[in-house]
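Apart from one protein chain that is not included, each protein chain of the complex appears where it belongs.
Let's turn to chain A:
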Amino acid sequence: MMLHYFLRRAFLIGFVFVALTVLAFSLSYLFPGDVLTNVSGLSSIQPEQQQNLIQYYALDQSLLQQYIAYLNRILDGEWGLSFSSQQPVLSEIIAVFPATLELASYALLLSFVLGIPLGLFAAVKADSFLGKLISAITLVAYSIPIFWWALLLIMLFSLTLGVLPTAGRINVLFDIPTTTGFMLPDIWLSDIAYKAEATQDALRHLLLPAVVLATYPTTVMIRFTRDSMLAVLEQSYIKTARAKGLSRAQVLYHHGLRNALLPVIRQIGLQFSTLITLAMITEVIFSWPGIGQWLLDSIYQRNYPAIQGGLLVVSCLVIVVNMLTEILHTLFNPLARKA
């Protein structure tokens, strides 16, 4: 039963990947300019090189064969060169991607840690003042445009109070060698003498962007947990459990939580694409050197090979996360497996 389910999912993800690569592949033709230049990313192609390149990229063959050649190159890690730097696109993506993952995962973690307890509280004490306050604040935070919110925080904490930095991942004077690309692990893996100071500085840099990026998912998390918990609490099995004589806490923990959190898990997957979009905006505001800023720069510079590669990576990430949360949801929910 389960095996069948995973196979179906694997098939689906394969199909989506094909659709994505077809889209990315066709971009070389849809972008303005010479196809060979768009595919290779070479800024100046000598006439004597041209024939070799056309053969190498299979541009003289049918579209299907070109697409297969493209897939091969993607799998071999040959993603062409970036127009602006003439460096391989893939290595640029590998350099910037961890920063985005790091920021997004801290923000997501923050939204769990804050969102679920607050949502539960707001549901259980729905009629109290605090419960209503949480709901009201959530609504406001949900409606705030993220760039405005980010600027407000920068104005307050950086420019007025002067306690937090405005940009970057760490004070540029800290010379942290890149091993994983994730700042905090890199600090701990390095053999520098000032690890504690560097960690503190990195956390100070992380705080504002993470809070800004976590704002939206946190509010979604609170609202969803609250609504779903309220719905569960209305169910007759809860009343039965209470009638059986279980304490309020026992009912909440054993019957409420598990049922209420199921739809929340699914939400994570659905909200992830929004989170990535918001991460791009956050990166630009805080000069966070992640894939969002890199991709927006590439779009601004009409750097087609980079746009192509960046879109592929970002959309694959979104799809993979979606799939994983689906699977998690299924594991926790026997009903979904049958569906």
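Convention: contacts are C-beta pairs under 8 Å (C-beta built on N, C-alpha and C of every residue); 3 or more make two chains touch, one makes a residue touch a chain; residues count from 1.
Operating definition for what follows: contacts and distances are computed from a predicted model.
Quick one: find the hidden chain's UniProt protein name among "3-oxoacyl-[acyl-carrier-protein] synthase 2", "Peptide ABC transporter substrate-binding protein SapA", "Xanthine dehydrogenase family protein subunit M" or "Sarcosine oxidase subunit gamma".
The UniProt record for the chain left out of view names it "Peptide ABC transporter substrate-binding protein SapA".
Hey, which of A:L59, A:I144 or A:A167 is the one touching the hidden chain?
Reading the full complex, the residue touching the unseen chain is A:A167.
Going by the contact rule already stated, which one of A:A10, A:L63, A:V113 or A:L159 would touch the omitted chain in the full complex?
A:L159
Take the complete complex as the reference. Which residues in chain A touch the chain that isn't displayed?
The missing chain touches chain A at positions 85, 87, 154, 157-159, 162-168, 171-175, 184, 187-188, 193-197, 199-200, 203-204, 207, 287, 289, 297.
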